[in-house]
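Presenting subunit A:
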Amino acid sequence: MAEGRSPASVPGGAPVISVRGVSKVFQVGKGEAVALQDADLEVRQGDFVSLIGPSGCGKTTLMRLIADLTEPTTGEIDVAGKTPRQAREDREYGYVFQAPVLYEWRTVLANVTLPLEIMGFDRSKRRERARELLRMVGLERFERSYPWQLSGGMQQRVSIARALAFDPKLLLMDEPFGALDEITREAMNLELLRLWQETRKTVVFVTHSIAEAVFLSTRIVVMTARPGRIREVIDVDLPYPRTAATRETPRFFELTTQVREALRGVEHGQGAAPSPRVAERSVGY
Partner candidate 1 sequence: MAAGGALRGVAAGRGAMTAAGRRALALVALTALGVAVAFAAVALQRGRPGAAGPLYWAALLGGLLLAVLAAARLSLQSAEDAADRAGAALVARLQRVLPVATVPFVLLLTWEGLVLGFRVPAGIFPSVASIGQALVRAWPVLVADAYLTFVREVLFGFALGLLLGFVTGTLIAFSTFLRRGFLPLATAFGAVPIVGLAPVLGRALGVDWESKAAVGVIVTFFPVVLNTVQGLTSVEPLKLELLRSYAARPLQGFLALRLPNALPYVFTSLKVAIVLTVVSVIVAEFLIPGPPSGLGQRISLSAHRGQFDVVFAAIFVSSVLSMLLYWTVQLLEHWLLAWHPSSRGG
Partner candidate 2 sequence: MARVKRALPVVVVVAFLLALMYPVALLLGMPLARARMGSVSNWVRETVAALPVADADAGGERLPFGGAGDVDERLAALARGTAVVVRGSEVLAAGVDLADGAAVLPSPLAGPAAELGPPLAPLPAPAGSPGLAGRLHRLPDAGLVGAPLYRDGRLLRRGSAPALERADGARRDFTVPGAGRRSGDAPAVAVVAGAALLEGEGFELEGDTLVFDAPPAFNAPVSLLTADYEVLDPAAGTVVLRDPLPPGSALRAARSHVALAEGLVGAVDGENRTFTLQHVPVLETDPARVLYLDDTPLSGAAERPQERVDGSQRTFTFPSDRGIVTVDGRELVAGRDYERAGDVVTFAAPPPRNAAVRQYPDYRVSDPNAGTVTLAVPPAPGQTVWAAAYTYYAHPACGETAFECFLGLPQHPVPFPHWVAERVVPFFTAYPFSDTRNVVRATLYTAAGTLVSLAFGTLIGVLLAVAFVRVKPFEQALLPWVIASQTIPVIALVPVLVAVLGNLGVTVQTSLVPAAIVGAYIAFFPITVGTVTGLRSVDPLALDLMKAYAASPLQSFLKLRFPAAVPYLFTSLKLGAAAALVGALVAEVESNNRLGLGYAIIGQVQAGDVADVWILLGISALLGIGLVSLVGLLQRLVAPWQRTGLAAGAEDG
């Protein structure tokens, strides 16, 4: 990847995801809960977009809507030019959950080949491909181990390898490093960037951590809760490749401050719909 500009600013990058006027309302008891209200978003080819916000801001909901794991109440979503359902059936994306969600009865290698088995890949090619990915995440020595023999971070790496196994254009990651301690997380961030630059995927990344969002992304989507909506989209112009040193630059600090203030409700720069209320904490999605 060339230094300097983030891939997102490649002109003519086609929109991989297009979210227009999407709302999601849940029936809770006798009332309704608005998980997401009027969301508009465009993610272009090669973007690394982070969704950040407090609990209940709808970031995970938005991810799940994109992934066709749930359906919008109103609005439209296009993924790779298709409906989310079609995109899911065509296996256009790989999903990484908050937990590794590995199958305990399968070895690490077998876990990575799981999607390949289901999608009907050639038997002889499956193991090779899985090995390749394990090498990419640095776990090639563990292919015959079982998940319980690995640490949390290693398990999550297997989960990422699995998501990349069938080479989808799009990677949806829902707080994949949330359960890890900060030190491991920073190492994983570097790993992830390396992978991203090697594979040139489009990534949508949900996180609670401002530092992580700034470090990884080309764009940050700041969301607020009650009702869940997109407040602002912040471009991150830090140069690539980013290293541990990047975290200590003044620009990094500026951007994290910008994001923090956006979360608190202070407006900045290129904005999306302003929210009249300060984001409240809420329990739930």
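For anyone wondering why these and not others, all candidates are chains of the complex that A comes from, given by their letters.
As a working rule, contacts are C-beta pairs under 8 Å (C-beta built on N, C-alpha and C of every residue); 3 or more make two chains touch, one makes a residue touch a chain; residues count from 1.
Computed from a predicted structure; not experimentally measured.
J.: Of the candidates 1 or 2, report the single one touching subunit A in this complex.
T.: Looking at every copy, the candidate touching subunit A is 1.
J.: Using the touch definition from the top, list the residues of subunit A that touch candidate 1 in their complex.
T.: Of all residues in subunit A, those touching candidate 1 are 67, 69, 88-91, 93-95, 97, 99, 101, 103-105, 114-115, 117-119, 146, 148.
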